[in-house]
Structure formats: C-alpha cells, structure tokens
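As you look at this complex, bear in mind that one protein chain is not there, while each of the others sits in place.
Showing subunit A:
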Amino acid sequence: MKILGPRLSLCGLIISVWGIIQLGSMGLFYYMNSVALLEDLPLEEEYTDPKKFYADAENGYSMNAYNCWIAACLYIFTFLFCSHQFYMNNRTSV
C-alpha cells in the first residue's frame, strides 16, 4: 500500500534516522543527569527547599530520559514505515 510519495518517504527516513540517534543519545544524557540539559527540565521558578529541588530535578531527568527514549522508539516505527513506503515507491517506479 502506497501512502507517502517518494520524496516525503525519503524525508521521513532521514528525519527518523536522525531522531533515533539524537533522541537516543539525549535520553542517555538525561539519564546521566547532564548539567547542560538542566535548562530544559520542567522546574519551578524558585525553590526554598534544596531537597525538593533535587527531587524535582531527578524526577525531571528520569522523566525526560524516558520520554526521549519513547520518542526514539516512535522514530524506529517511523523509520520502518517510511522505509517500507520508500521501497514500495522505488519498486513501482522501476
């Protein structure tokens, strides 16, 4: 079954390869509590209790790590779908 055109499927293919690599590694960095990614965590503006801050940060890190991996997994499916479409497009054009 052909849904996507040849260009769209190629585009999806490239984005999903990129997504798998980048989101996979971002998940890993979140999992390792990378400081560079701290700015993107869902944290409150101000904390009075450092313990709460640490708890929130750690929670955010692990949550984001899992979310990144979920997105990476979704990109694996996207990759499979797009490669199937790409294959179909190539086969019909020959």
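Here is the rule we go by: a residue touches a chain if its C-beta (ideal position, glycine included) is under 8 Å from a C-beta of that chain, and two chains touch if they have at least 3 such contacts; residues count from 1.
As a working rule, contacts and distances are computed from a predicted model.
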From "V-type proton ATPase subunit a", "Translation initiation factor eIF2B subunit beta", "Large ribosomal subunit protein mL40" or "Ras-related protein Rab-2", the hidden chain's UniProt protein name: "V-type proton ATPase subunit a"
Sole contact to the chain not displayed, among A:Ile3, A:Leu28, A:Met63 or A:Leu80: A:Met63
Hidden partner interface residues of subunit A, rising order: 15, 18-19, 22-23, 34-42, 48, 50, 59-60, 63-64, 66-71, 73-75, 78
